[in-house]
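As you look at this complex, bear in mind that one protein chain is not there, while each of the others sits in place.
Our next item is chain A:
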Amino acid sequence: MEARSKLTVGLPRALLYHRYAVLWRTYFDALGIDTVVSGETNRAVAEKGLAAASDEMCLSLKVYLGHVEALIGRCDRIFIPRIVDFGIRRVMCTTFEGLPDIAANIFRDRHIDILSCNISVQGGIDEKDGMIQMGTDLGYSKKAAKRAYKRALAAQRAADEAAAAAADQLYKSDGLKIAVGAHPYVMDDDYYGRPVLDYLSEMGVTAIPAYAVDRREARKVTKRLSPTMKWEVSREIAGSLAMHLDDVDGIILMSVYPCALDSMVNDMLVRKFRDSGVPIVNLTMDAQSGTAGLETRLESFIDILSMRRTGKAAKG
């Protein structure tokens, strides 16, 4: 017990941390494991990531690697889960399948100790099994690991429901509303996504994260919209956007270069939503430009939305 309680696990504040922060932190906390989370993404973290990564990797993975590096020396083990799928047509991007091994190979000479858990429903191990397995591998009893997971799951669900409820309120608010279709790790990244949201807020626009939604419902909607779309988070975002076409003035599809999923999904969404008449703008961020230059595009997009709204009001 003594040795165990001294374990400190590092959580990179990037990629799926933005989706599972509550689940992971509550889980480790319930087991009595200390956690340390890397700081917000800033230029230094991003540059470290860019230097460590292969050139062609997507920006979000590069940023993630910067966060991993930032944790080296600050914890005993770094938590890098492998999350493959939650069933048929409920798969994650390949990046999350390879993540522990990508990090292990990139930082091979730094001898980092990676704590992982394996989640692949089609491979016969679901989230519950995977996280309980990790607990028992760490030396805890199955009972303790189960309890920790149960508590963590309840906390994460509550957080997700609260986020969805908050989004529902925003859809009902007055003023210009824009749904943002973006992976949580793009939108909520402090260096790349956050400035866009801040800018929208400065312009008096209500930006609503599409990912904050009743996920099951959103997936169902996507099944009708695009039957073979198979990526879990893409399906939630696509479904959410489709559910709220009448509630918003416009849609921003925000992506990082080069996102494999968005390269196809966002193109499909533009096609599918064309008849709705809701204006859509695609924003792609890469390491060089960051958010510079995006403001001009956002400004003209907001102008269009305002004009449409005035036009509608005049007609109505």
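Quick note on the criterion: contacts are C-beta pairs under 8 Å (C-beta built on N, C-alpha and C of every residue); 3 or more make two chains touch, one makes a residue touch a chain; residues count from 1.
Everything below uses one rule, namely that contacts and distances are computed from a predicted model.
S.K.: Pick, from "Phosphoribosylformylglycinamidine synthase subunit PurS", "4Fe-4S dicluster domain-containing protein", "ABC transporter permease" or "2-hydroxyacyl-CoA dehydratase", the protein name that UniProt gives for the chain of this complex that is not shown.
M.R.: "2-hydroxyacyl-CoA dehydratase"
S.K.: Which candidate, A:R82, A:R219 or A:H244, sits in contact with the chain we can't see?
M.R.: With A:R82, A:R219 or A:H244 as choices, the missing chain is touched by A:R82.
S.K.: So which of A:E40, A:D101 or A:E299 would be touching the chain we can't see?
M.R.: Counting the whole complex, the residue in contact with the absent chain is A:D101.
S.K.: Touching the hidden chain in the complete assembly: which of A:T8, A:T35 or A:N118 does that?
M.R.: If we include the chain that is not displayed, A:N118 is the one touching it.
S.K.: In the complete complex, which positions of chain A touch the hidden chain?
M.R.: Against the missing chain, chain A presents residues 54, 56-58, 61, 82, 88-89, 93-95, 97-98, 100-102, 104-106, 108, 114, 116, 118, 122, 226-230, 257-268, 271, 284.
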